[in-house]
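All protein chains of the complex are present and in place, except for one that has been dropped.
Up next, subunit A:
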Amino acid sequence: MDSSSSSSPDFYGFLDRMRRPAAADLIRSVKSFIVSFSLNATDAEEDSKRVQEYLFTMEATIKDHPLWVNASYEEIDNAIEGLEKFIMTKLFNRTFASSPEDSKIDSDISEKIRLLQCFIKPNHLDVPRLLRNEASWLLAVKELQKINAYKAPREKLTCIMNCCQVINNLLLNASESVHHAPAGADEFLPALIYITIKANPPQLHSNLKFVQLFRRETKLISEIEYYLTNLISAKTFILNINAHSLSMEEDEFENHMRNAKLAIEQSTTDSRPQMLDTDAVGSRRKGKEIIPEEARYPFLDANPEELTSEDVKNLLGTYKQLVNRYTSLSAALRRLSLDENLLLSSSYSLSPMRDPPFRETK
């Protein structure tokens, strides 16, 4: 699954170089650039313009810098990638989902998707019959759900690209297995919309806006731009979904929406995690089903006498997973707090900044 964007730049190599004495002038420039933001009120568009311009001028600066003398195009590019990641991680809280309007759209979309999840079926969207296999969606759903695990625009984009690549592979397999016309956007977009509804990715609107504003413009091109545009298009479609867009009668659609609201109200009073897969409602959830991060506790409300031996096996697996996660989370937290101290002591020096605890999406 090698998306064209995912050859991971060497962030630590960049930081190492920036720590050399010869990079002092660059450090000073980056520091003052980041600090300068605190002088102005938050304005996403204005911030975007400044970041884009800064990265653009820094590209020239780095090209002419003694530390990058005779550097290859890839090395220069790697440095700008590192810089983008560094700056945007520092400015993340200021620039991501920063306006109340954005948060409102985020929650509107998420709420709408929760309702749609209760009744939408692949055939409502013309998802090709060959692809109507719930299990095969899982991977694409998971890739999209990872989007909030990253702060850097490039890494968020990688999640989107990975999701689209999974869909493409499914389409390819389907069109190869049968005498089938080549799969194009007629097949791809419905599948992406369906996956987006299944995934209900966190803060979808804000993530898309953030990537559009803060990914370097020279990198937001060709295939990557195409797939990003498709996700924007999926978001727009979902926001405006009505009876007509699902080929339903008006009252049928209204009915579905009403029932979904009731079902969700009920399930929240039960404090049950939201149901994602309406096809599987009623059937017991197994460890590997499509469940969002926060809903991974299938046994929370279970009674001991109801458990089958299969459940116990799953429970043990879940327990092991939990312990592993807890251990690595504690380790990551310890490491982060150490880094935080380092950062504070040297005030904005380029001390080692860790990747998020999850590694690069593959």
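Things worth noting here:
One rule holds in what follows: a residue touches a chain if its C-beta (ideal position, glycine included) is under 8 Å from a C-beta of that chain, and two chains touch if they have at least 3 such contacts; residues count from 1.
Methods note: contacts and distances are computed from a predicted model.
Looking at the choices "LSM complex subunit LSM3", "Ras-related protein Rab-21", "Small ubiquitin protein, putative" or "LSM2-LSM8 complex subunit LSM8", the name in the UniProt record of the chain not drawn here is "Ras-related protein Rab-21". When you scan A:Asp10, A:Asp77, A:Asp102 or A:Glu134 for touch with the missing chain, the hit is A:Asp77. Contact with the omitted chain, checked across A:Gln117, A:Asn168 or A:Asn314, is made by A:Asn168. The omitted chain makes contact with just one of the residues A:Phe188, A:Phe210 or A:Phe253: A:Phe188. Per the touch definition above, the residue from A:Asn123, A:Thr229, A:Gln266 or A:Ser330 contacting the chain not shown is A:Thr229.
Considering the complete assembly, subunit A touches the hidden chain via residues 4-5, 7, 49, 52-53, 56, 73-74, 77, 125-126, 168, 171-172, 175-176, 179, 181-186, 188-190, 217-223, 226-227, 229-230, 232-233, 236-237, 240, 244-247.
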